[in-house]
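The other protein chains are all here in position, but one chain of the complex has been omitted.
Our next item is chain A:
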Amino acid sequence: MVDVPAIELIGIDKRFGLVHANKAIDLRVGKGSIHGIIGENGAGKSTLMSILYGFYQADSGEIRVDGKPIHIRDSQAAIAAGIGMVHQHFMLVENFTVLENIMLGAEGGALLRGGVSRVRSELKRLEETYGLEVEPDAVIEELPVGLQQRVEILKALYRGAEILILDEPTGVLTPAEADHLFRILAQLRDQGKTVIFITHKLREIMAVTDTVSVMRRGEMVATVKTAETSVEELAELMVGRRVLLRVEKGPSAPGDVLLSVRNLTVKDNRGVVMVDNVSFDVRAGEITGIAGVAGNGQSELLEAIAGIRKPVSGEIFVNGQSLAKADPAYLREIGLAHIPEDRHHMGLVLPFEEYENAALGYHRDPVYGKGPFLDLDAMRDDAKAKIEKYDIRPPDCRLKTANFSGGNQQKIVCAREIERDPKVLIIGQPTRGVDIGAIEFIHKRIIDMRDSGKAVLLVSVELDEIRALADRVLVMFAGHVVGETVPNADEKTLGLMMAGIAA
């Protein structure tokens, strides 16, 4: 290609205090192409895109759009330059209609009349050009997530975006919805738009992009044609060494039922039934995986089992014992450990020093101090042992937990829960926001737990993770367990089940 790139970044550099988030990044994104940016969490992808969209200012470096150097002060300037962004978490007003959301911020006057008809006709045109059908008068909260995302894309296009940035767009989609999104992106490209696609999922990069750039620790390590690379090569570039994408795993040896859920119904904070009459068993020496698109009741199910959320009805048995009014402290005592979905929100107290978190939940155990007192030396020795065993870096138990990387934070949680040698281990999203190196390590630990005869319940929205780890797979949709299958069932069957189209 000889023509000018749609976007050219030259020597973009950004520091946050002592953290060097972007180191002299150079990037050329060809006009009319889908350009993937891949990298582990914390590699600097989001920072780079935030600079491009005007949320941050680069410390140095130059941004060129269509060959012209421009200064992007804020997101308004980015929109004016034809850059649109589709955020990971949608920026939509839930109880507004599609049309109102698209118009928001671009009303074009104090009275809405003129704006409304203009948006309506423009929407029709966009629909026809790109195949982006949405009902303009539908209320956002009644639309499935896939369509909500489409509204986000329409919003950007309505504002005249020539360059679309999508930040981890598939996290909330079913495989089928993701495929649909990829078709839309291809169509946008064919119509001459430029798409920047940020993800940490290698499969998606291979499926949709023309070119892919790999970031690692704030640096742009490679830009390659997608057709000329492979998943293995990209993974190696991301991590900087060879990685095992498949976990070594022998056959399972299921034993007694250790965790049993019967007719469980759970409501969320708004009073909506999220888990509806669910029953299943988890056996010793077996990993039971729960697959499903995020938001179909998995979180509430986990919280109910962990004693955090009170179920409306139904029963949970651990080792045959009913847990009518069990609280998390009691559950730990009887050998149920919980690696929560959200380590920032639940699993860790981020301002605490590392050793304080290494005992969270077990702090009343006499090993951490007699009577009402804490024995800080015992806590620190224990934390140091775990740091050593789990290779937590930096190996400093006095460091504030917030200053560890996502992967190391997750290792702190895993070390704490696994080292207590529980009978039952329930795990939510064990590798969300965790770098590949740590994923490998955590997966191995989970398999070790299974092999030593523990009952493991694994909830993950990463289908690959479920397939790699689980011995049997339950699929949740809209609060129900819609089916059970084997981990090596074909993706289409699983995808249909996750979309609620029962197999």
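Just so it is clear, a contact is a pair of C-beta atoms (placed from the backbone, for glycine too) under 8 Å apart; a residue touches a chain by one contact, two chains touch by 3 or more; residues count from 1.
The working rule: contacts and distances are computed from a predicted model.
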Should one name the undisplayed chain from "Simple sugar transport system permease protein", "NADH-quinone oxidoreductase subunit J", "N-methylhydantoinase B" or "Cytochrome bc1 complex Rieske iron-sulfur subunit" using UniProt, the answer is "Simple sugar transport system permease protein"
Per the whole complex, from A:347, A:407, A:430 or A:495 the residue touching the absent chain is A:347
Checked against the full complex, the residue among A:94, A:232, A:327 or A:421 that touches the missing chain is A:327
Touch assignment to the omitted chain, from A:183, A:364 or A:492, lands on A:364
Per the whole complex, from A:400, A:420 or A:480 the residue touching the absent chain is A:400
Across the whole complex, the chain not displayed is touched by chain A residues 15-19, 56-57, 306-308, 327-332, 338, 340, 345-352, 356, 360-361, 363-364, 368-369, 372-374, 376, 400, 402-403
